[in-house]
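Just one protein chain is left out here, and the rest sit where they should.
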Amino acid sequence: MKSAVVTFPASNCNRDMFDALEKITGKTPYQIWHQDSEIPDVDLIALPGGFSFGDYLRCGAMAARSPAIKAIALHAERGGNVIGVCNGFQVLTEMGLLPGALMRNSSLKFVCKTVHLQVENTSTNFTNAYTKGQVIDIPIAHHDGNYFADEDTLKILETNGQIPFRYVSKEGNAIASANPNGSQNNIAGIINERGNVLGMMPHPERLIEDAQGGTDGRGFFESIINTLK
Amino acid sequence: MKARIHITLKDGVLDPQGKAIQHALGTLGFSGVEGVRQGKYIEIDLAETDKSNAAETVEKMCKKLLSNMVIENYSITID
Amino acid sequence: MKARIHITLKDGVLDPQGKAIQHALGTLGFSGVEGVRQGKYIEIDLAETDKSNAAETVEKMCKKLLSNMVIENYSITID
Partner (left out) sequence: MTKINWNNNPEITDDLVKEHGLSVDEHKLMIKILGRKPTLTELGIFSVMWSEHCSYKSSKLHLKTLPTEAPWVIHGPGENAGVIDIGDNQAAIFKMESHNHPSYIEPYQGAATGVGGILRDVFTMGARPIANMNALRFGSPEHPKTRHLLSGVVEGIGGYGNCVGVPTIGGETNFHPSYNGNILVNAMAVGLADQDKIFLSAAAGVGNPVIYVGSKTGRDGIHGATMASAEFTEDNEEKRPTVQVGDPFTEKLLIEACIELMSTDMVVAIQDMGAAGLTSSSVEMASGGGVGFTINLDNVPQREENMTPYEMMLSESQERMLVVLKPDRVGEAEAIFKKWDLDFAVIGEITETGNLTLLFEGKTVADIPTQPLADNSPEYDRPWIKTEIQPTIDAFDIPIPIDFRDTLLKMINSSDLSSREWIWQQYDHQVMADTIQIPGGDAAVVRVHGTNKALAISTDCTPRYCYADPFEGGKQAVAETWRNLTSVGAQPLAITDCLNFGNPERPDIMGQFVGAIEGIREACTVLDYPVISGNVSLYNETNGTGIHPTPAIGGVGLLKDSSKMITIAPKNEGDVIMLIGECTGHLGCSLYLNIIEGREEGAPPPVDLTLERKNGDFVRTQIQKRIITACHDVSDGGLFVTLSEMAMASGHGMEITINNGDIPIHAYGFGEDQARYVISVSPDNVKGIITAARDANVAIKNLGIVQGNTVNIKNTFTITLNELLDAHSTWMPKYMSNKD
């Protein structure tokens, strides 16, 4: 699988994403600078976490107006896979590739911890390596992960299975106490209707080796590889 | 010229900051606070000297960058 | 009553957000932007019906919670 990682000014998980992709796919990813207007032909473009442009004004807002964004949108339009993790998810919503917005956490505090996620839909490009209903542990680290969309949008997301991941309790219940940021319907990640663009707040790239405390993040990258087979 | 822009959340969009302020005001003993909404206030100094040109430019700035139309409204004053 | 509060950075205090916005507007092709400052705009709905009481209360709110007096100024309008 050929992949590329985009770096915006003050992206800070670009190296982590790059390393994870390199380790799991066995191929060195391309690096895209936010000012590149042309991007290589790849199977996956990853928008990493961080604080692009300091998260000033709104998280992801300035990054979503970068020169590289047009090419990324075109890639998605042609059916190419795009993932956005954390700040990358915020950029995808600001670009309009995914619906809704990510608001300040309801606690108003940055939160870094490991949460339980339930994989609800395993027929997507990004989740097929997991089993349906599986509860996985993944770290989160964000200040603005509180997903918001209007009711109509939420309804569509729910009925189309566009919510592959939800914050749940250890037992797999999407209850309020398992929700780390106030997201509507405990949403941790969403996918576009066509199924080739995914945004999620948790960081799978931080959990791909035992030394990091587990390997629950691997399935996410392995799914994309499976899709391309 | 100076443009003053108010960016506020649309009705129906939840406002975690406003909610938290309202709660905090309550704990501080302020009663009768029925609602709090937090928005942004941006001041821009422009080289432009024509008011309507300025308004037009700032309108574009809001659409292109300053506000997120999915969740926010904006209003502009020029002086 | 409704109180509208503007919270802005004091003169001379660095405004990283404003600076970044100014820069971004430049890259988007807006010229003639000479300065950008970002502040907060807060709307509070109050049960209070007396304007001067309201003003007094909101003043207290600003001092106690809403603004950081070390680096920020505030201004209040009531209507």
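Letters A, B and C name the chains as they come in the text, with residue numbers starting at 1 for each one.
Heads up, the rule we're going with is that contacts are C-beta pairs under 8 Å (C-beta built on N, C-alpha and C of every residue); 3 or more make two chains touch, one makes a residue touch a chain.
Since this is a predicted model, take the numbers as computed values, not measurements.
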(request) Using the definition of touch stated at the top, determine which of A:30, A:53, A:130 or A:221 touches the missing chain. (result) A:53
(message) For the chain left out of this view, which of A:29, A:88, A:139 or A:182 touches it?
(response) A:139
(message) Touch as defined at the start, partner being the missing chain; which of A:31, A:153, A:173 or A:212 qualifies?
(response) A:212
(message) To test your reading of the contact rule: which positions on chain C touch the chain that is missing from view?
(response) 10, 12-16, 19-20, 23, 68, 70-71
(request) Spell out, residue by residue, where the missing chain touches chain A. (result) 9-10, 12-13, 15-16, 19-20, 49-51, 53-56, 109-113, 139, 141, 143, 203, 205-206, 211-213
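We adopt the following convention: only the chains that are shown with their structure count from here on.
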(message) Suppose each chain is reduced to the average of its Cα coordinates; what separation in Å results between chain B and chain C?
(response) 10
(message) Measuring centre to centre with CA averages, how many angstrom lie between chain A and chain C?
(response) 33
(request) Please compute the C-alpha centroid of chain A, do the same for chain B, then give the distance between them in whole Å. (result) 29
(request) For chain A, write out the residues touching at least two other chains, lowest number first. (result) 57, 62, 65
(request) Please set out, as single numbers or ranges, the residues of chain C touching at least two other chains. (result) 21, 24, 28, 38
(message) Taking the touch rule as given, give the residues of chain C at its contact with chain A in the complex, in rising order.
(response) 16-17, 20-21, 24, 27-28, 38
(request) Please give the residue numbers of chain B that touch chain C in the complex, ascending. (result) 6-8, 18, 21, 24-25, 28, 30-48, 57, 60-61, 64-66
(request) Name, in rising order, each residue of chain B that touches chain A in their complex. (result) 12-17, 19-20, 40, 64-66, 68, 70-71
